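A single protein chain has been omitted from the complex, and every remaining protein chain is retained in its original position.
Let's look at chain A:
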Amino acid sequence: MLLAFDTATPAVTVALHDGERVVASSTTVDAMRHGELLAPAIQAVLDETWVPRQDVTAIAVGVGPGPFTGLRVGLVTARTLAAVLDIPVYGVCTLDVLAAQAVDQGTVDGPFLVATDARRKEVYWASYDEEGRRLDGPHVSRPGDVATDGPVVGRGALLYPDAFPRAVAPEHPDARWLAQVVTDERAELLDPEPLYLRRPDAATPGKPKKVS
């Protein structure tokens, strides 16, 4: 039983996969409440399927790139759960999951980009071939510096239509695909380390009252 989740974008997405198929999933889009939403969503997918937590045999987590605060919620949850349950934890680049979704859903039919919101007027991006294999990236850049007329998957395209006129679905990653690509051994497995791509000094300071 594989538990998969990703918090590297505004979506808090969780799925449980039994080796054959996804048996439960939950996705909520709320850029500011990852910390509040993730744990109840994990508990909910376990409850819904009556899967005792001890039956979870591995965890897959999106390692970004993505806004740091939300990204860390997923990573620390994955690492801690894996330690308590004494099971392995696999990291997957969040942009790769979006690419797999696009290929499986047939929204792309040739090479394409995936771009997500990196805030501060930048995007996280990577380029892929028609089968969803990563060719370049992930990087963080100004949209204008990587502008293309080709298809662009992910929210970055919707945010910057001037640079990315051909936005295609999906907008956010879905943990059902994360679980599937890991189960199918289609994903490049990484350590559960965050892909920050920016140094901490460059982080925008800010102290909202409640964040995720």
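In this section, contacts are C-beta pairs under 8 Å (C-beta built on N, C-alpha and C of every residue); 3 or more make two chains touch, one makes a residue touch a chain; residues count from 1.
We adopt the following convention: contacts and distances are computed from a predicted model.
Of "(2Fe-2S)-binding protein", "tRNA N6-adenosine threonylcarbamoyltransferase", "L(+)-tartrate dehydratase subunit beta" or "Aldehyde dehydrogenase", only "tRNA N6-adenosine threonylcarbamoyltransferase" is the UniProt protein name of the chain excluded from the display.
Set against the missing chain, the residues A:Leu37, A:Leu95, A:Ala163 or A:Val182 yield one that touches it, A:Leu37.
Checked against the full complex, the candidates A:Ala8, A:Val73 or A:Ala115 give a single residue touching the omitted chain, namely A:Val73. Looking at chain A, the residues touching the absent chain are 33, 35-40, 42-44, 46-47, 53, 68-69, 72-73, 75-81, 83-85, 194, 196, 200-201, 203, 205, 207-212.
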